[in-house]
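Of the protein chains in this complex, one is absent; all others appear in place.
And now, subunit A:
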Amino acid sequence: MNNLPLALRDSSTLLRRNLLHARRYPSLTLNLLLTPVMLLLLFVYIFGDAMSGGTGRTAYIAYIVPGILLMTVGSTTIGAAVSVSTDMSEGITARFRTMAIHRGSILIGHVVGSVLRSVLSVVLVGAVAVAIGFRSADATVLEWLASCGLVALFALALTWIAVGMGLVSPNAEAASNNAMPLILLPLLSSAFVPLDSMPGWFQPIARYQPFTPGIETLRGLLLGTEIGHNGWIAIAWCVGLTALGYFWSTSTFDRDTS
């Protein structure tokens, strides 16, 4: 068997294993959705009136949902860090490594599984958003497709970073802690308040990180606000993080085990 069919076959076998975990233990994924859903409800129903500056609840829901959706992506990829780390510490990865399988498929199974779970999670959280009154402002089919593409690309980028974090963590708890920035970064972005309402010294921190351009782009696609350069910047972040995470993960994975 030459390389490509082998890679496809082994990757799909290990993807099925990953999805079987998710199906057997949905709570592992659902727990990761609690934070974004809670923040959505908290900001809309508790802080909403103060945060919106009098523009009204519906307008504020519309404002924060794109941020909540990308935060959902960040949150679910923590699951990838945890499961990669668990596999490493429990010896099943060592078993896979001693088998004549396509080596890359071990990580590919985790990555594809995590991206699928992220997209599904975004759909679930999106449904909650719609239930409490979120409506897209006349997004075209093309804009919906672009939104899905952006979410998937974001999930791919953050998953590769999470996989790297999982590989360098000694156990599942450490992996979960190390991956915390993936859910904290959106809090420091334009998810909840616009950049220009933040103190001047803080604005660069919020501006030069992946979530802000991603959120601005998604907001533009779903609500028709100005996207500007944010679209390209978001894609550049995704490509850059994917490449970084990929090389970090694969080089860590291929390193001699001690």
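Structural remarks
By our rule, contacts are C-beta pairs under 8 Å (C-beta built on N, C-alpha and C of every residue); 3 or more make two chains touch, one makes a residue touch a chain; residues count from 1.
To be clear about the criterion, contacts and distances are computed from a predicted model.
For the omitted chain of this complex, the UniProt record lists the protein as "ABC-type xenobiotic transporter", which is one of "ABC-type xenobiotic transporter", "Heme exporter protein C", "Tryptophan synthase beta chain" or "Cytochrome c oxidase subunit 1".
Across A:A7, A:M51 or A:I101, the residue that sits in touch with the chain not pictured is A:I101. The chain not shown here is touched by just one of A:L42, A:A59 or A:I92, and that residue is A:I92. Looking at subunit A, the residues touching the absent chain are 1, 9-10, 13-14, 16-17, 20-21, 24-25, 90-92, 94-101, 256-258.
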